[in-house]
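Yeah, one chain of the complex is gone here, protein chain that is, but the others are all in their spots.
Each chain gets a letter, A and B, in the order it is written, and its residues are counted from 1.
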Amino acid sequence: MSLVQELRSGRCFLCSLDHDSEIVTTITNLAERLGVEVGAVTAIGALKRAEIGYYDQEAHEYRAIEIERPVEISSLIGNISIRDAKPFLHAHATLADSEGNVRGGHLARGTVFAAEVYLQELCGRPPRRRHDPTTDLFLWSETD
Amino acid sequence: MSLVQELRSGRCFLCSLDHDSEIVTTITNLAERLGVEVGAVTAIGALKRAEIGYYDQEAHEYRAIEIERPVEISSLIGNISIRDAKPFLHAHATLADSEGNVRGGHLARGTVFAAEVYLQELCGRPPRRRHDPTTDLFLWSETD
Partner (left out) sequence: MSLVQELRSGRCFLCSLDHDSEIVTTITNLAERLGVEVGAVTAIGALKRAEIGYYDQEAHEYRAIEIERPVEISSLIGNISIRDAKPFLHAHATLADSEGNVRGGHLARGTVFAAEVYLQELCGRPPRRRHDPTTDLFLWSETD
């Protein structure tokens, strides 16, 4: 049975990230500073460069895909939850180059040109990430 | 004039879907089990394989695009509404392979490797899907 955590809407934040900041760290730090333990995230904008990851489902390891050129954030979807007792961002992104050609995957890192983030806080018992033996990923498990 | 249904925020759910489950059926069943008649959905994660659809706007039929390899769910956006008196998921997805290359469209089917779903319940009179003669799709119409 799929794990389901029921929560309720909390505060909502629109954030414009600093030029030249690192996007994953910046959103994570914002969540921590604002006291958001659980949330849903979407964003658009542009990055100067980025690294996305593909999780090899056989080898159980991430492969890094470096994108060494400016890209539009065509989509960014993610969530905040608790890992190792701190807010943790898990986000995937689709990134489009100057021809509109797109690459996507797990967002590992990106340098902000401009980014507009919508962060919806969720209140209630936060799901916590713990090691999942089937996938070797840190997935949500029951709170205890 | 575009059809507009005003609703209000209800419960919020973060769900981690079971490994090896079929994603469209699982989200639909979750909505039904939780009593969510209307909602907004986003998700990220990875699939072992998937089928997406492209709707031929001239022929009025879906063409199936089979993706027979593991992919990241770079984005998944969808909604829950009522069709044939039951909760119905309509979702589109962007799926990225091991090189970060992406294919997208209507999400017909996918086998979950890992998937994190944010389901926002919307309360009020649910829009209902009915056959639309212009597109041959089942689109929202006024509730009656």
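As a convention for this text, a residue touches a chain if its C-beta (ideal position, glycine included) is under 8 Å from a C-beta of that chain, and two chains touch if they have at least 3 such contacts.
Nothing here was measured: the structure is a model prediction, and the numbers come from that model.
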Footprint of the hidden chain on subunit A, which residues?
9, 11-19, 21, 26, 30, 34, 42-44, 46, 48, 70, 72-77, 94-102, 113-114, 116, 118, 120
Please give every residue of subunit B in contact with the chain that is not shown.
1-9, 38, 40, 42, 52, 54-57, 63, 65, 67, 75, 77-79, 81, 90-94, 102-106, 122, 127, 132, 134-135, 137, 139-140
